[in-house]
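Reviewing the structure listed below.
For this view, one protein chain was removed and the others were kept in their places.
Right after this comes chain A.
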């Protein structure tokens, strides 16, 4: 009710409070292809407008001049083969003229050969995973807009819902090939500035490509309904010069190595329960809360709650197992390759002690590692 009242008030007073300029037309984008697509769009739009002006013009003319109140008397004609052939053939010719550039552009768009760089894009509920072929770099890219902004408890930032924790970084002036796939339902990877929109189908691989002309940050969104948080899985691409890209690649490779070392070191580390709980809460809110909800209650009938559930207050092993391996055939993903052992240990500890679960259990990175080894045997 309060919301409703608020909405009504907003309607009356605030049409311009949030004014940011929205472009009213398709973007020209920053690639040769996107500019071709834009021009196709404009040509077909102009053709439609021209036909519209003629047809509606004639119609409005007769609405004004051929009205009964003006004394118009109805004529008697009701067919004319010549006219009818004309208005079948002329549109046909216009369509052929339109089809020629459309065909050319389409064929160019669908040719991903001779790429300089290949990136595998994997959608899953509700995040993107990028993996750079031949570079041993891969990471997840997740919405970074804070929940408070979405729920209206904080002012919304400039890039509300179009910001991620770690953007995809691409070089300009190089042909980049994307291989799209999905781990669960169908998603669709769309960046308007590149005119690339391609479905990520589970179990299949789709190809697309782009060659960016201008450095900058480009934003897009998932375009195929993929469940509850379909509106919350944006795409951010950072396009940088080729030199900067090489530097970035090197820094990422370093990062990967450092992380591996850290993870190795963490295996021998024992964290205190408060430490685990703090880290666990962070991980939980970022990765788990979308389904199981921040308060652990889940959505009855859709996503199970974790409060006093058989898993979270039952055997530790089973709990670790479902987080590490997921549950096939459901939305529960395998987090083994998404989180480090320390993070998994922390989040399991958190789930076992938060919301009154109070099992008192602590799980360490080494336990996760042990679980993996037992499995391997």
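Note that in this section contacts are C-beta pairs under 8 Å (C-beta built on N, C-alpha and C of every residue); 3 or more make two chains touch, one makes a residue touch a chain; residues count from 1.
To be clear about the criterion, contacts and distances are computed from a predicted model.
Chain not shown in the complex: UniProt lists it as "Cytochrome c oxidase subunit 1", one of "Cytochrome c oxidase subunit 1", "2-hydroxyglutaryl-CoA dehydratase", "Formate dehydrogenase alpha subunit" or "Ion-translocating oxidoreductase complex subunit B". Note on the undisplayed chain: of the listed residues A:138, A:213, A:229 or A:361, the one touching it is A:229.
Of the candidate positions A:31, A:188 or A:364, contact with the hidden chain is made by A:188.
Among A:91, A:294 or A:310, only A:91 touches the chain that is left out of the view.
Note on the undisplayed chain: of the listed residues A:103, A:269 or A:374, the one touching it is A:103. Residue positions on chain A in contact with the hidden chain: 3-4, 6-7, 10-11, 15-16, 18-27, 33, 36-37, 40-41, 44-45, 48, 51-52, 55-56, 58-59, 62-63, 66-69, 72-79, 83-84, 87-88, 91-92, 95, 98-99, 102-103, 105-107, 109-110, 125, 149-152, 156, 158-162, 180, 184-186, 188, 190, 192, 195-199, 201-204, 206-207, 220-232, 299-302, 329-331, in rising order.
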